[in-house]
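What follows is part of the complex, with its chains left where they were.
Each chain carries a letter (A and B) given by its place in the written order, and its residues are counted from 1.
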Amino acid sequence: MTPDAGGRFFEDFTLGERITHATPRTLESGDIALYQALYGGRHILNSSLPAAQAAGYVSRPLENWLVFHIVFGKTVPDISRNAIANLGYAEGRFLAPVYCGDTVSAASEVMGLRENSNGKSGIVMVRSRGFNQHQEMIVEYTRWVMVNKRDPSASAPDPSMPQLAAAVAPADLVPPPEGISTLDSAQSGSDKYFDDYETGLFIDHHDGVTLEDSEHMLATRAYQNTARVHFDGLAQQETRFGKRLIYGGHIISHARAMSFNGLENAVCVAGLNAGTHAAPAFAGDTIYAGTRIMDKASIVGVESVGALRLRHFVTKNKPVGDIAELVSNQETETRPDDLLLDLDCWVWMARR
Amino acid sequence: MTPDAGGRFFEDFTLGERITHATPRTLESGDIALYQALYGGRHILNSSLPAAQAAGYVSRPLENWLVFHIVFGKTVPDISRNAIANLGYAEGRFLAPVYCGDTVSAASEVMGLRENSNGKSGIVMVRSRGFNQHQEMIVEYTRWVMVNKRDPSASAPDPSMPQLAAAVAPADLVPPPEGISTLDSAQSGSDKYFDDYETGLFIDHHDGVTLEDSEHMLATRAYQNTARVHFDGLAQQETRFGKRLIYGGHIISHARAMSFNGLENAVCVAGLNAGTHAAPAFAGDTIYAGTRIMDKASIVGVESVGALRLRHFVTKNKPVGDIAELVSNQETETRPDDLLLDLDCWVWMARR
């Protein structure tokens, strides 16, 4: 009855299977404070209760990526404990605000399976959904990972992999309350709004942050994410990395916080179109972020915000400005060696 | 009036003396979040408010070891600031749940004193008790420490040391609410319950965690534990250790969190029978945990849980599986060099 090292291997997944993840987690003001200390965000809806209430929220909403990481963390023991690589995200949407006191649970559905040609591993694609204690869906996204087979000789199911949208359609995004229009520009940090941003613009967010082992571990444990590569420095010495890998979501949260400089009124995250952790991040790396405006969309019937499609780039040990030329070239898929994260998402930008 | 370096020496203790410790501490949701980030626990009663309420708790109970460390921390300035070694624990019981908003205070009684034969130090045994703001006792335990004498020539009291029970009797443990039986196995993380565990079973919890100075210091300050060996890296350079010692309770909390893998439905800690910090832990060490089931007991009139007596083993820089043979041999007291913690405790395991 002793458990094995835990987690499913490729042959343990069945197409269409639905998996309920343990353990529901109640989020409270302490989680806000810790997230604040980890990333230093300054977006007004997450920082100020009166501003959030004036905007029409019941209370101060938790950061979208915090909610995402909590849901993601729950999926790890079932989905990616034996993953070799986290390959991509798509079709992500934030559907409802999460407040202090809410309890988040998660479930996933196996959407795609395809054995790799080497017979030793395969791709598992899941659609993961987070719920609050009222069983309302708060976030959903698709991700796919490469998972080892336990037994290379095990037979594999017929390959099946759904086609994914290149981006969430703006009309499918869930807008925030209309009270966003009441935000004060002196308090939010900028008088730049939706109409001030042009597609194609590249913004260098300028700040650099050196990463620490204790910080990414605190974060990853707060998310109840149990992937061993983040914690076991001794076992990592035996790998090609030689040290603990930082959870990719930790970099996403830094990117969001850093993007405040120049995108102050991007009041919340709306959707996740695609994301690539292009290189591993380690303690001691210093990261920088820049963002390119990829698209913008007004939503019929929504006055207070418009949707901006952003591509966040995070570099390591080289200011993002140095590679801006490369990363802002939408046509090429070339990724400079120094690129750590390439994240394509929708945000809600306040308008006046 | 300038205070000396603080803390009592062996000759400052009197048999039977009662000591009220400063400072009462109100615990709130922020303490839950920090503890979560430090250890990454996933046991459902501490993680989910709805699950805790369904089980019959008023609110989400704080982790037992968090409460223990808070009480322990209060005793340090009075009991162990000049301790050379923390020698043992016994007769510990968790008596009532602690919730957010509760204020914990602590008091100790000197139960035993015995000068060492070298005349330079002695053993001090205390019974420490934690209380909430209603003066209800929430935890009690006995511990004994070796304390320096200020003056080797000071006379010592007649040696007196009480006999301690090898283990708390199961009938003396305080069970959780009967609603534990409502827990959902998909949400709690396992469908293994009390009847699935046999005495003698050894469970390797598999995960490894590399320790960090900033993490153990954050923890130890959260517990208001002022023992200087944990904080003053410069002074530690002059000792045989050469670096900051990690508070032993930090390892206990890691052991509890790591023991989730294989003991998911061990919903809370019930008692502390014995504990040895067999070796010092330092930042950079990677720890692993395994647990042996030592005994099990059904309690008359209690349907939803049974008591499991566990022996948690924590190793450093060597997977616990490598020494399982040794540590699972109950008859020998041999402790491998790599053993960090040997903790004998009772937990409440859900039953079906």
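In this section, a contact is a pair of C-beta atoms (placed from the backbone, for glycine too) under 8 Å apart; a residue touches a chain by one contact, two chains touch by 3 or more.
None of the values given here were measured: they were computed from a predicted structure.
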- Of the full homomeric complex, 2 copies appear; what's the total? 3
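Assume only the chains that are shown with their structure count from here on.
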- Task: Please work out the Cα centroid separation of chain A and chain B, and write it as a whole number of Å.
- Result: 36
- Note on the structure: Contacts from chain B onto chain A in the complex sit at residues 28-34, 36-40, 42-44, 47-51, 60, 100, 186-190, 192, 196-198, 201-204, 206-210, 212-215, 261-262, 264, 284, 286, 317
- Under the touch definition given earlier, write down the residues of chain A that touch chain B in their complex. 1-3, 5-6, 20, 22-26, 28-31, 33-34, 77, 100-101, 103, 105, 133, 212-214, 217-222, 224, 226, 228, 231-235, 244
